[in-house]
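Shown here: the complex without one of its protein chains, the others still in place.
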Amino acid sequence: MIPRSDAMAALGVNLLIFLPLLAAIVVWTLPERREGLAPRIALAVGVVVFLVALPLWLATSAEGLLGQTSASWIVVGNEDVGGLRIAYHVALDAISAPLVALTGLLVPLAVWCSFTAIKHRVREYYAWILALTAGMFGVFVARDVLLFYVFFEFTLVPLYFLIGIWGGADRRYAANKFFIYTFVGSVITFAGILYLAIRAADLTGTSVIHFDLRMLSTLTGLSAAEQSLLFVAFFCGFAIKVPFFPLHTWLPLAHTEAPTAGSVLLAGVLLKLGTYGFLRFSLPLVPAGAVHWATVMGWLAIAGIVYGALCCWVQTDVKKLVAYSSVSHLGFCMLGMFSLVPFGLSGSVLYMINHGISTGALFLVVGMIYERYHTRDMNQLGGLARKMPVMTFFLVLFVLSSIGLPGLNGFVSEFTVLFAAYNSTTLGPAYGVVGASGILLGAIYMLYMAGRVLFGPLKEPAGTPDTSAGLTTDLTRREIAILVPLAIAVVALGVFPRVITDSLDPALDHQVMQRVTAAAAAPVAPFASATVSGETPKHSSDRRTTPGDTRGDTIFTREDSRGLERLRGPDAGVPELAAGGF
Amino acid sequence: MLAQASTTLLPLKLYATLPFWPLLGAIVVGLMIALRARAERAWWPIVATVAVSALLAMVFVFDAGRITAHESGGEAHATAAQHAVGETSREVAHAGEGSATGGEWTPEPARVPGKTITLFRWISLGERTSLQGGQWIAATFYFDSLTGVMIGFVTFVSLMVVIYSIGYMRDHHGHPERGYERFFAFLGLFVFSMATLVFAGNFVLLYLGWELVGLCSYLLIGFYYPKPSAAAAAKKAFIVNRIGDFGFALGIFSIYLFVKPLTHAGENPLDYAVVFHYIHQLAPGQITTIGLLLLCGALGKSAQFPLYVWLPDAMEGPSPVSALIHAATMVTAGVYMIARCSPIFAASQAVLNVIVVLGVIGAVMAATMAMAQFDMKRILAYSTISQLAYMFVALGCGAPDSGIFHVYTHAFFKALLFLGAGSVMHQMGHVIDLRKFSGLGRILPHTRNTMLVGCLALAGFPLLAGFWSKDEIVHASFQYHPAVGVLMLATAAMTAYYTFRMYFLCFHGPTRLPDEAGEHPHESPRVMTIPLYVLAVGAALAGYLGVTVAGGAHSFLGFLRPHGLLHHYLHGSTIIVDENAHAGGGLWLMYLSALLAIGGIAAAWLRYGTAPRVDPDSITLGRLWSIWNAKYYVDEFYDRAFVRPLRGLGRLCFAIDRNGIDGLIWVVTAVPRGLGAGLRLIQNGAMQTYALGMAIGVTALVLIWRWMEAAGG
Amino acid sequence: MPSALFVILLTLGGAGLYLAMPGGRFHVGRAALIVLLGAAAVLVSLIAPLAGPHEHGLWLALLALVAVVGALRVITHPRPVYSALYFLLVIIAVGGMLVLLDATFLAAALLIIYAGAIMVTYMFVIMLAQKGGGPAPYDRAAREPLIGVATGFVLLAALTGRVLGAGGELGGAPATPEASLSNIVQVGARLLTQYVVGVEITGVLLLVAMVGAITIARRRAVTEQEGEFR
Partner (left out) sequence: MLAAYLLIGAGLFVLGLIGFVTRRNLIIMFLCTELMFQGIVLNLVAFGRYPLDGHPTLDGQAFGLFLLAVAAAEAALALALIVLLYRYRDTLDPNVWKLLKDE
């Protein structure tokens, strides 16, 4: 099934967006008496997108784009009078492919887990889930920054309704908070994107403003001050989405109130939009800004790790605990990213995937418990291991994955990330030490949760477990089938993370690391003329008249001295590691 | 011999499969659980696969010795003497580095007395040249004689314990307990993890094994999970271990941080071989940092002061688990790791001193606490801590081979003791409190016999296994500092005393039985007693691998001399800092410690020989005894000093989250909210108000337009 | 044209209108109306010279006066029936002005549709909603007359000022009408060629409006209190 031609790949990439969208419309407009079809159609579409996403991911190579499709979407003006061009430009590359695969994996599971949980407004529910799916894929495959932003914002809408209609008791407040919080941030990001595109058009001398990712990520000539301000603008949208301490307070509420599928997709994929944004935009587009703010980001990351973990420990709601753990975990992710070393970036992407799998799985299991006991309060639950051994197996497995047990997926990313922070010259051992305390605190709160829910004497609210809706005391076959793929992924990625990193590492190296290295090594001169990979600047000379930005200068004279050493490894060419006779 | 040594009895690849057999067994049992097969038969995959591993290990022991002998060559370089040489070679290496950048330098393969084989590449370190292969953390195994010793006794004791468990995990009618199959699956997983830990060829894989054995320990301590104490103990064990692992992980990071700049192309700075090769080029401060951080991990895993608190609680697990994991194998991982890293530790006297101090504190503390307990398994647990502290002292005194020797002998007699205690527990209906029974010698003769051997060995009775290894440590500690030596001797006496206090209280005196024991308690089945006897033989004779039969003036009893086969075998794979620790002499010490052991036993006989109902020590020692009985209130102290404040901090964070940060966000949103509240008044719902607003707006626009027109000219 | 005079006149007119609004606190009825009429007359006579040729200007002044006065009474008269009748006056005046502008067909259409159709409907509805005993309370008091009138006259001043400020430009070079310009045939041709789509859409709009009016009017009102049909 690995796509043989690029045409097939392009078909696949577009299918990822349009098939769910189409299906959403179909599901929405189903007649009432055919309501029963809605979940099945949604599941079928979920399986199809998985079957499309997986080979696409396997087919991505370290370099080049897969399934590139480009068409003009919104065009205003023309070359002569100037104007604006927003393209529908989608493609898959080695950085986005694993995330697409992750989305493909989680979507069918999220749909499937809703079969018994959703009982009213069924058609609408699945339509929104499918719409959300389209949005998530869109974000990851977009190669036009404005298209990315459109999808990025679009994902808010379905989730807003998913939380607001099918959520828990406090769902309206949660949905509003979630929406407004994230929206406000991304509006600032939008301003940043516009500014960047306009400046880019300026610098490259093109009259039509466009948002091509490749063009923007090879742009040079932005002053350091500009870059650091743009970084802040990007930060506003992405950091809230991540959610990055201290902008995380929407998350626990949204998670607690969201239906299980919503939580799974929110934790599994949507939070990654933020980190992906940082990786895709903040780092390569404004590398000097990233370098400038790296230590601040590092500080916030470790603060988030410790803070989130401590908050977890005092929760009584299992779901809220898992939600806070996301705050802590994504702190790791950001720590790795802003260590600005190659394996930090790769660990960070791995962390996105692994967090998606294990936290998504945790939410699924918690949802399954909730369906039976109608409570997530740890004071009312206890000793479920005896009644639900299968559930216990999965919960323990995912808890262990979440706390980074070696051999499972969480370890690989957590270790790499901490390793990177510790060995990074940008951040350094102190960050690594504080960050590593997260692995200790993680164990404390997760085992605390597992201990209370699973072990000890049996404790359950009166009248439960509720097995009315086709459920059994322990997990049903459907539920086991939902969890098994995740369990396999947890073990497989723990033992063989190379399936991801083999193509990911070089891509990160080329697209992100080299930009950052260059920014740190050769500080952006405020006068620098604009060049876009190979293109000669057309009329940049007349723009060079502005005197040097002193602020930009000072930023980089400080970095300058250490810049080269810090980001260029000590050795230039490392051949393969000596391998033994196995 | 060198020429022949290059060929091994079996291919190395075959040895590399050793850890995976029990994993296979565990997976088979897991499938049996999934398919709901009969629990009765769940033991066979594990017994079979562990047996395969044990057989492989027996052969491997020979090969590992050959490998080390071959790789370390004729030169006896792994000594303190080389430490001095290292000082000068550092300059040379630095000089060499200058030319290394020129590209003409060819990396000299790091010479270590072992063979590294790579299974597969595991974690990418995505270095800049990753297109060409980059840096990898690979799954590598490292084979040398230290590995040989460890894997040998680990698999052997595991096999014995697994066989014992077949019977132990059943009730009196032979029906398997609930979770029988789960138990065996976990045991299989444990053997896999422990073997991986021992075989690991780099620090990350070591960490993997390290954590996985911790996991198995967690799962098995919590085996009786409906019991709140078991669940709590499991959690405690894991978390306290994680504290250690936190340091351990940082140690690994530090190794990379410090060693990476020294390495050359193709060398992985996390491989043992590379680290040990470059360790002497590091600054003393760096070595000390690495050493202390690694030590952290060892303290946790080997239950040493101040991280020992989890081990006594871990006795909540089934007795075979206590025997295997919490006495014989897993807890010795810390000792193994320090011995393995002896090139690092040997390079920093400061770290060695810390190890000795902590070891001494641990040994004395644990021994005193053991003297005032009534739970048989807890006494043994404290004794384990104490014995592990002995090993630490040995490591700290620069005699890692003595430490490993003690690990090895200890595995036999402590496993034996725990299994014996398990046998008692099994027949007493899971009662293990020494106050509730006595005089069991008549009912459980086989258990009594084997326990006696184990107790003697633990007490350091002359000619049994414990005597030889313990004596070596005491000797080394006297070389280090006489005060340490004296404390070690005192601990030895205490050990003999509390061991036999336990023995007498259990097997001597009038026969008393708890109610839970049922009507007719009887001796355990053969599947349990046979492993006891096998281990008893080990406990009696294992020490002779470390002793030479030779006559002469310096021989114990005229024909036995310390340092035997084992030490030669280990030679090369560990670095002995202080050769004097092994120098001859010190014969008086052997007689003295023998005397102390016998004295301790005699004292125990005098006070407890009749298994009195009231503990005489509690009367004589009074307040001191109560403190010992209360375990120095360390648990309570930790709770007050660390757990509660941390949890309070958690509450604080959560409060900040809800009120502080969210409050701040609320303040930010209050601006538009207030604005909206004001504007809301205008929205009175009357259409004409809106129309008027529109009219005003249009008027304003026209006025603005006119004003702009006027301004614009 | 002295613009100061305009400002004074507009202010005066505004003040008069304010006073003339029904139910205002300073409602002084006829006196205000006389002030208002005076202001309007002066205003119109000032505008008239702008309107070019002599008799054209005279007609325009007359019609403008009628229109403005009519409009004033539309918005000030407390009885809806009279308002509607005054509106008819406005329509007739505007029709006259359209004739002056050579838009004879449009003038006819305006008179026919407004006077013939729309106003009849209005009268019908007014009668339907009529109750005995003089004007309804809501007809006796204007709503926010001050702000409304002030806003309106500020807007008017702004617009007037602009128009007068550009007086020369706008008023200069009056185009001579071509003989056939007001030809109904030409308007028809224009409508059915250039604006044919608009005509079609207008047709649809009228249809929809008709259907809508029928459905709305047929709906039975449900009183909120009892939920009964009335």
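Each chain carries a letter (A, B and C) given by its place in the written order, and its residues are counted from 1.
The rule is simple: contacts are C-beta pairs under 8 Å (C-beta built on N, C-alpha and C of every residue); 3 or more make two chains touch, one makes a residue touch a chain.
Values in this document were obtained by computation on a predicted structure and should not be read as measured data.
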Neighbouring shown chains of the undisplayed chain, as defined at the top: B, C
Contact partner of the left-out chain, one of C:Leu12, C:Ala41 or C:Ala109: C:Ala109
Residue ranges of chain B at the interface with the undisplayed chain: 680, 683-688, 690-692, 695
Interface with the unshown chain - residue positions in chain C: 17, 21, 47-48, 50-52, 57, 60, 64, 67-68, 71-72, 74-75, 80, 83-84, 87, 90-91, 94, 97-98, 101-103, 105-106, 109-110, 113-114, 117-118, 121-122, 125-126, 128-129, 136, 138-139, 141-145, 147-149, 151-153, 155-156, 159-160, 163-164, 166-167, 170-171, 173-175, 177-178, 181, 186-187, 190-191, 194-195, 198, 202, 205-206, 208-210, 212-214, 216-217, 219, 221, 223-224, 230
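Just so we're on the same page, only the chains that are shown with their structure count from here on.
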Chain occupying the most central position, where position means C-alpha average: A
Computed distance of Cα centres, chain C from chain B, in Å: 97
For chain A paired with chain B, centre-to-centre distance based on mean C-alpha positions, whole Å: 37
Euclidean distance of C-alpha centroids - chain A vs chain C, Å: 62
Overlap residues in chain C, where contacts from two or more other chains coincide: none
Multi-chain contact residues (two or more partners), chain A: none
In the complex with chain B, residue positions of chain C that touch it: 143-144, 147-148, 151-152, 154-155, 158-159, 161-162
Chain B partner contacts - residues on chain A that touch it in the complex: 62, 180-181, 246, 248-249, 252, 307, 310-315, 342-343, 345-347, 383, 385-386, 400, 405-407, 411-412, 415-416, 418-419, 422-423, 429, 432-433, 436-437, 439-440, 443-444, 447-448, 451, 454-458, 495-498, 501-502, 504-506, 508-509, 513, 568-582
Complex contacts: residues of chain B adjacent to chain A: 12-13, 16, 109, 115-136, 138, 140, 204, 207-208, 210-212, 215, 218, 222, 225-228, 230-232, 234-235, 238-239, 242-243, 245-246, 249-250, 252-254, 256-257, 260-261, 264-268, 646-647, 649-654, 657, 661-662, 665, 669
